[in-house]
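Here the complex is missing one protein chain, while the rest keep their positions.
Chains: A and B, in written order; residue numbering restarts at 1 for each.
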Amino acid sequence: MTTLEFDSVTKVYHVRGAGQMKALDDVSFTLSSGQTIGLVGQSGSGKSTIAKILTQLETPTSGEIRLDGTPIPRRGKGLRDYRQQLRMVFQDPFASLNPYHSIRHHVERPLRLDNVVPKKEVEDEVRRLLDRVRLDPDSVIDRRPHELSGGQRQRVAIARALASRPRLLVADEPVSMLDVSIRMGVLNLLADLQREEGLGVLYITHDLATARHFSDEILVLNQGKVVESGTADDVILRPQNPYTQELRAASPDPESHFASAPGLSGGAR
Amino acid sequence: MTTTATIRMARTEDPTPNTFWARLGSAFAMFRNAKSITGLAILGFFVLIAIFADVLAPFSPTQVDNTARFQPPSAEHWLGTTHIGEDVLSQVIFGTRGVIVVGFLAAILATVIAIVVGVVSGYVRGWKSEGLSALTNVFLVIPGLPLIIIVASMFEEPPLVLIAAVLGITGWAWGARVLRAQTMSLRNRDFIQAARANGEPLRRIITVEMLPNLMALIAASFVGTVTAAILGLTTLSYIGVIPVNTYNWGTILNWASAQGAFRQNQWWWYLPPGLCIAAIGVALSLINFGIDEYVNPRLRSAGERARAMKKKGLNVNDAVTVVRSVEVPATRREARE
Partner (left out) sequence: MTAVEPQLPVETPDALEVGTTATTAVKGRSRIPWRFLGSRALFYLFTLWAAITINFFLPRLMKGDAVDQYLARNRNVTPEAADALRALLGIDTDKSIWQQYIDYWGLMLRGDLGVSLLHGLRPVGEVISGALPWTVGLVGFATIISFLIGTIGGAVIGWRRGSRSEVMIPITTFLSTIPYFWLGLLAIALFSVNLKWFPIGKAYGVGYSPEFTPEFIGQVIHHGTLPAVTIIIASLGGWMLGMRNMMLTVLDEDYITVAQAKGMPNSRVLWRYAARNAVLPQIQSFALSIGFIVGGTIVMEMVFSYPGVGKLLLDATNGKDYALMQGVFLVITLSVLVANILADIAYAFLDPRTRQTEA
């Protein structure tokens, strides 16, 4: 079992002309393989910053990140090993793939970089990965990203993330830019993969409903601080923090009566 | 009655095969429109003339014939003769060489510098980036032509390569600035972040991931620099800063002007070289227009859309679109009752 500890991390950005901006304030959590943690918050709450720090695209101002008890190295072989263990699926399917290269290139690169399989087997492995994300390898492998739909692109991004056989996956709002009708398909795929591979998944989202559906635990983030945490049901059904309660109230609930909503009673009868 | 919707897979054409020629073809997609092709054709015409000048020119450009001075075009001399009986056509043909060689050499040098400075300063952060940017801006602000004039005047007989080098060194700044801006915007794109997160080494990120996306800009910058170098060379030759032992269209005009061709209406002498410069300039501009439209599709479609609307009697600038007719399906009407 692999454990990632995010320990008291603070991140401060310096903005030219506007002073400092605290994106994260003393955030802590633990992610283990085989578990899904939902990270919930509105835009600007710091969710993406956590993702960037986890993938080492940014470094924390203070605090520590440990993988299986040892702090993450900043460079060298240790960093490469860490990078192989934790991969990310980005939010924007239109931007996370290089428009110039084929799908084969995108899934191949991590395989080659980390020597996951011997050279002869790379092509087969690419096809196997595409098949795992329920894409037809033959029709997709030679295409460019702009020839695929948003949902297909996101599946390719997942295949790319899984190529290096990581133990941990960060999914940064993986479906918020997809059509509503295909979101569940992609999320179900992620859930299946998590179960079959025993991955630890950090599911970042602003959508409470899917967070509850797919996560074991939920963290609520507000302006860089963790304001509530607990099991998914506890946080969603019995929120303690006023911010969480507001979030819940703001989510549309299809089970409430139309008539009880103010202003709507004058409409069609 | 229920309405059903069928979600069909979007029908796409067969994927581009992964062969070398197919990929090369799509790399040059920016050139596959009418404007670029026309421009490339004209440019190719001049390049061929430069290469085969020995075979094409009827006379040697320096062949003096004192019996046939200042002659208008005739069967023997298609473009007439100069003040000492040299054949103008041959001079123009041989003049193509200097223009093409200097133009391309200078542009290659300038573009290489621009790529190195521009992409590096766009990718790195902090004082290294700012420093390179300041260097670029300095070269951009300091006026090029006066500098070239002064530098060229220091040498008695500057070789073509030196002239190309000086033109290249004064001309890289514009491209570097544009490339820096584009690299900075590319750097924050998710697919670059993904490559970094996957541990791609820096040199691969720049060469394999970024450069292909910068190709259109690099091509446009290259073409623009060729234009500037050719104009610079011919202008400097006309001014006389570059000595007249090298033959290019500018030196021909220098002689023509010095011998009073403009005052004596010897149009066969001064029109062809100028027209050739203009023709190459137009060709290069066309290529750049083609690249512009490829990079910025709004330029391409705006005119087409407006014309299509005009055919239907609509003005693209109208605030209100007239709705001609509305069909309401029978099922809906029933549902409302």
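FYI, a residue touches a chain if its C-beta (ideal position, glycine included) is under 8 Å from a C-beta of that chain, and two chains touch if they have at least 3 such contacts.
Computed from a prediction, not measured in an experiment: that's the story for all the values here.
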{"item": "Absent-chain contact - pick from B:56, B:205 or B:231", "value": "B:231"}
{"item": "Identified contact with the non-displayed chain, of B:36, B:96, B:133 or B:198", "value": "B:133"}
{"item": "Candidates A:21, A:184, A:209 or A:237 - the one touching the absent chain", "value": "A:21"}
{"item": "Missing-partner contacts on subunit B, residue numbers", "value": "133-134, 137-138, 140-147, 149-150, 153-154, 174, 178, 181-182, 184-185, 217, 220-221, 223-224, 227-228, 231, 234-235, 238-241, 253, 257, 262-263, 265, 270, 274, 277-278, 281-282, 284-285, 288, 291-292, 295-296, 298-299, 302-307, 310, 316-317, 319"}
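To be clear about the criterion, only the chains that are shown with their structure count from here on.
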{"item": "Where subunit A and subunit B are represented by their mean Cα positions, the distance between them in whole Å", "value": "44"}
{"item": "Subunit B-facing residues of subunit A, complex", "value": "55-57, 79-80, 83-84, 87-88, 90-92, 95-102, 104, 109-110, 113-114, 139-140, 142-144, 147, 149, 157, 160, 164, 181"}
{"item": "Subunit A-touching residues of subunit B, taken from the complex the two chains share", "value": "7, 10, 12, 15-18, 189-191, 193-200, 209, 212-213"}
